[in-house]
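Worksheet for the structure shown next.
Left out: one protein chain. Kept in place: all the others.
Let's look at chain A:
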Amino acid sequence: MKPLTQLRSRTAVLAHTNIDTDRIIPARFLTTTERTGLGEHAFEDWRYRADGSDNPDFELNRPEARGCQILVAGRNFGCGSSREHAPWALLDFGIQAVLSSEIADIFRSNALKNGLLAVVVSEAEHRWLLDHPGVELRIDVAGGFIELPDDGRFAFELDGFARHCLLHGVDQLGFIRQHAAEIEAFEQRVEQAA
């Protein structure tokens, strides 16, 4: 994972609540054995019309949404399955951060492990962001705030460890493996007790 200290981009807004992982990447694309290449199918069933052309009504197809790296989404984003293909597809599509008032647990954990910033903001801030699509934001990972164009700030909470991992690109598998001795001792204790 590459370190991520800050992100500056305009926002694109998908106001729907409960956008589930089947929406983000439909199950029929899960037969891949790779992590890459899923971006072209992100939001597939909203994004394309039956003949395969772009659906002009889909928010992320609008010209002003092109190139936006910050997605402001409705409440309970990423609910549904545990498929890590969802954050993989978003990253491959060009999204680097998702902001919402509520983000599903497993999606959030998967996202952060892949350097996709999944950030929960308050209801009032969420409303403001939904009402201001295209606003230019700077997300400061170390400081834990989102900077608005008028210098206003929205503070957000991020688990200290998740923040540390993002800032330093920590290899979490390597981190667990540093505890190899404790894991071994734990297994021995359990096996003796059995």
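Criterion: a residue touches a chain if its C-beta (ideal position, glycine included) is under 8 Å from a C-beta of that chain, and two chains touch if they have at least 3 such contacts; residues count from 1.
Definition applied: contacts and distances are computed from a predicted model.
Visitor: Out of "3-isopropylmalate dehydratase large subunit", "tRNA N6-adenosine threonylcarbamoyltransferase", "Biotin carboxyl carrier protein of acetyl-CoA carboxylase" or "Succinate dehydrogenase / fumarate reductase membrane anchor subunit", flag the one the UniProt entry gives for the chain missing from this complex.
Guide: For the chain missing from the view, the UniProt record says "3-isopropylmalate dehydratase large subunit".
Visitor: In the complete assembly, which of A:Ala42, A:Leu60, A:Cys79 or A:Val141 touches the absent chain?
Guide: The missing chain is touched by A:Cys79.
Visitor: Mind pulling the chain A residues that touch the left-out chain?
Guide: 16-18, 20, 22-23, 26-28, 30-35, 45, 74-76, 79-84, 87, 102, 104-106, 109-110, 113-114, 159-161, 164, 172-173, 175-177, 179-180, 182-183, 186-187, 190, 194
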